[in-house]
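One protein chain is absent from this view; the other protein chains keep their places.
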Amino acid sequence: MSFSVVVSGATGYAGGEVLRLLATHPEVEVKTVAAHSSAGQRLGDLAPHLRKYANLTVQDTTVENLAGHDVVFLALPHGASAEVAAQLPEGTLVIDAGADHRLESASAWEKFYQSEHAGFWPYGLPELLTSEGKQREALRGASRIAVPGCYPTASILALNPGFAAGLLQPRDVVIIAASGTSGAGKSLKPHLLGSEIMGGMLPYGVGGGHRHTPEIEEKLSATAGEPVQISFTPTLAPMPRGILATATAKVKDGVGEADLRAAWESAYTDEPFVHLLPEGQWPHTKSVQGSNHAVMQLAFDEHAGRVIVTSAIDNLAKGTAGGAIQSMNIALGLEENLGLAQEGLVP
Amino acid sequence: MSFSVVVSGATGYAGGEVLRLLATHPEVEVKTVAAHSSAGQRLGDLAPHLRKYANLTVQDTTVENLAGHDVVFLALPHGASAEVAAQLPEGTLVIDAGADHRLESASAWEKFYQSEHAGFWPYGLPELLTSEGKQREALRGASRIAVPGCYPTASILALNPGFAAGLLQPRDVVIIAASGTSGAGKSLKPHLLGSEIMGGMLPYGVGGGHRHTPEIEEKLSATAGEPVQISFTPTLAPMPRGILATATAKVKDGVGEADLRAAWESAYTDEPFVHLLPEGQWPHTKSVQGSNHAVMQLAFDEHAGRVIVTSAIDNLAKGTAGGAIQSMNIALGLEENLGLAQEGLVP
Amino acid sequence: MSFSVVVSGATGYAGGEVLRLLATHPEVEVKTVAAHSSAGQRLGDLAPHLRKYANLTVQDTTVENLAGHDVVFLALPHGASAEVAAQLPEGTLVIDAGADHRLESASAWEKFYQSEHAGFWPYGLPELLTSEGKQREALRGASRIAVPGCYPTASILALNPGFAAGLLQPRDVVIIAASGTSGAGKSLKPHLLGSEIMGGMLPYGVGGGHRHTPEIEEKLSATAGEPVQISFTPTLAPMPRGILATATAKVKDGVGEADLRAAWESAYTDEPFVHLLPEGQWPHTKSVQGSNHAVMQLAFDEHAGRVIVTSAIDNLAKGTAGGAIQSMNIALGLEENLGLAQEGLVP
Partner (left out) sequence: MSFSVVVSGATGYAGGEVLRLLATHPEVEVKTVAAHSSAGQRLGDLAPHLRKYANLTVQDTTVENLAGHDVVFLALPHGASAEVAAQLPEGTLVIDAGADHRLESASAWEKFYQSEHAGFWPYGLPELLTSEGKQREALRGASRIAVPGCYPTASILALNPGFAAGLLQPRDVVIIAASGTSGAGKSLKPHLLGSEIMGGMLPYGVGGGHRHTPEIEEKLSATAGEPVQISFTPTLAPMPRGILATATAKVKDGVGEADLRAAWESAYTDEPFVHLLPEGQWPHTKSVQGSNHAVMQLAFDEHAGRVIVTSAIDNLAKGTAGGAIQSMNIALGLEENLGLAQEGLVP
């Protein structure tokens, strides 16, 4: 059988990536593509790489156009998706790739987004270790799913096993991440021009104000059972895709490298998409380019008493669209890897 | 049912791409990966992106290791593949991604490769218009296939419809093509270092000596029914993948833009992987990155009396591994697009 | 002594490059920077790399602000510079980096620019061989100079010696050039986003419509003494700077490689900034990155009866700002290389 799907925000990078991956999914049929600004145009004229869907006409993102499908993917600006989602039938599986339903804490939402909290949906990170086991279980049969942000996906996966095993000090976590330019979307800003970014790197949003900070803290705190406090710095790298996150935390007294490796290995050894690399291998963002895999390596800096975990994902795949489709598969009771068999594009 | 496959040269870019694409092919099972220099090592330590085959041990490229499979992919230096191929059973489907069996003309081979001609195999370019119709027919049931070079794939597809329709003058064809660095393989040469090539472009092999020149001329001449003479210049571009070929030829008297568009459209309108873009759209190598598609656009330069065709492919996909798998599908009587459903990786 | 200079269009790529190079010029003082859209702002907030001029306040591009300097650099949209130039004192050296005064032919101007011809100024390409010798002589003491376009600089320098020596057939010249993205300026267009262009190449303006075509033809025809007809195709490459032009023409009967090398060598052997490379060396755009040098190599394709010249420049340096400053030095009677001593930035 086959599920009918609509993708809204289809002409943006996140929506386009959902379509790129769904093109190889055997059990879904994309019936509708929607985007407000380009409604009425042929998708093939806006996204020539999506040949399978080239002849679909972009519909406006109205509730009428989104309703009546088995699955609705929302890749809209925050605020917009909450508004639409509220009007969709309860039985429809709605997967929000935006921020609106990621945070459980209304106060954190209001502080960082200066708007009313739209509520909290099951968090689409199946590999997350929670107090009730893997988050995967919370997604089975779900009809609403909030897709994690791309930085949080890379950061939380990097540190979660250590907090789940009680090996890490909750204060004084430092995360510094480099993202490809597609993380900033298709917005026409001067610093995103190829002439400006090719050959250079720069930081942005330094100083704790980044909206992904509360998301990372909330999820890690739930796992740790105590408040986890992070310092997060994002940087922009001269590549279209990929996130390389370097996450480091102080270990608790007496914790050594063996304890750390054991915790990460047991957390991910059975996971189809998240992998602790063999010792000596470092995570290269290209090794997961275009794929739903996350790879990481850890090192114990005895000198500094810190574990340093470096993790790599494709911000648009595992970091957004791949994670969304993986969660959809779980919610619908399908094999978790349908539509996600693609290996990393190397070289 | 499922066909057993061996890929030799598995740790190079061409062999790795064959594996990357076969990972999504429902009807083949990769039983063996072979490479001379890295025999005995775990593939996952050499090509971390190929997660599906990570635990295969690389075998040496001996006839013993290659025989006993339904399909043998050879991605070896020229000379090496001919030597191995000669010893493989007639019934085995052998697909040579190297140069050894591309040229029908022994004299051209000897002139450009300074070695003995190993013979000529059916040319793995299904969309080629020949005097007996599409080359696709010549591949059905074949047990030996020569995969075209990457530059010839982009160049021949660009001009073939015009010669098939008798619209182009056979002399004075100029082709200038830009290739990503993977076209040079994994060889450790200074000019291929990222530090050297990022941010710059350079030509190489200028002046007619390039080994792809006789291949392009031979195929276009067969289509034209008269000797086609080209001037071919390859350049190296700061990108890992992709070929953008600009091919231009004088049109015959009285030929206009409408005649040209009609010829290209009729040649490719039913093709699953080769496409003349809608007017106003230009071929971007990224729109076919990682995919088996070739896209092109033509313009009639009335002022110069020339047709200018720009075509884009992924040198490793349609230009090598994708074309090889497409030809395999045809030879085995499978659906032509199995393992090739992947859309271009954009952004 | 020191000449006072004003640079208008100072916040664009061309104007910014004029300032970057003038920062090392011992005989000029930049008194004023002007730009219409950002008037009133601190230059350092708009162009942080120009530390020497960081504290200058951007002035509006009015005649009042431009007059009263020894030298005026105009890096404005075509049309705008002609309008301003017409109102500047005759005695002032006005150097137009835009297109308004490049073409001698009013009809060609009107055909390609759909506006009234503003007239023709001495062409700022000192190395050009004309019927009266090097163009350098025409620039001495000039008070108006039209800076060539970046594509014409690379293309004309590539073929000019052959036409000057009467070795090339004037018909059937094909030029295909790859440019870095800065050639498109700072305009906020989707295809210029880093996410879109990094890792890919595409053509544009194919088919004879490019505005640089008549400029190249006009100058080469003057040198050849007969109408030269070209087919020109520009492509966009994933690098911030640089042009690699491949220019090819049929040679006249009896012309051989030795004749060709002799002509190019004699044309450029004494030139400080234009160089025929030693045999075996290919022009790499990076070898001239940020510098005023142009490098080229030629090959005789006997098979096709064509000379193939590949030339590399920095589109913003020799292709725009460097050529402008070189011409200024000549006009003012200064050493030609003042402010232009910078070597190519490699790696």
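Note that the chains are named A, B and C in the order they appear, and that numbering of residues resets to 1 at the start of each chain.
The definition used in the following text is that a contact is a pair of C-beta atoms (placed from the backbone, for glycine too) under 8 Å apart; a residue touches a chain by one contact, two chains touch by 3 or more.
This one's a predicted model, so the numbers in the text were calculated from it and none came from an experiment.
From the options A:P77, A:G133, A:G200 or A:G256, the residue with contact to the unseen chain in the full assembly is A:G200. Check A:N65, A:S81, A:Q135 or A:T285 against the missing chain and you find that the one touching it is A:T285. From the set C:H69, C:R144, C:K250 or C:H284, the residue in touch with the chain omitted from the display is C:H284, counting the whole complex.
Here the missing chain is touched by one residue of A:L21, A:V71 or A:A312, and it is A:A312.
Per the touch definition above, the residue from B:G15, B:P238 or B:G305 contacting the chain not shown is B:P238. Residue-level contact of subunit B with the missing chain is found at 13, 180-182, 184, 186, 188-190, 192-199, 238-240. In the full complex, subunit C contacts the hidden chain through residues 13, 16, 20, 23-24, 44-45, 47-52, 181-182, 198-199, 240-241, 275, 277-278, 281, 284, 286-291, 293, 295, 316, 341-347. The missing chain lies against subunit A, touching residues 172, 174, 176, 178, 191, 193, 195-196, 198-204, 206-208, 213, 229-231, 233, 235, 237-242, 244, 246, 248, 250, 282-287, 289, 297, 299-304, 306, 308, 310, 312, 346-347.
The rule is short, and it goes like this: only the chains that are shown with their structure count from here on.
The minimum number of touch steps linking subunit A to subunit C comes to 1.
Of all chains, the one whose mean C-alpha position sits at the greatest distance from that of subunit C is A. Separation between the centroids of subunit A and subunit C, computed from CA atoms only, is 46 Å.
Once the centre of each chain is set as its mean CA position, subunit B and subunit C turn out to be 37 Å apart. Annotation for subunit A: residues touching 2 or more other chains are 13, 181-182, 198-199, 240.
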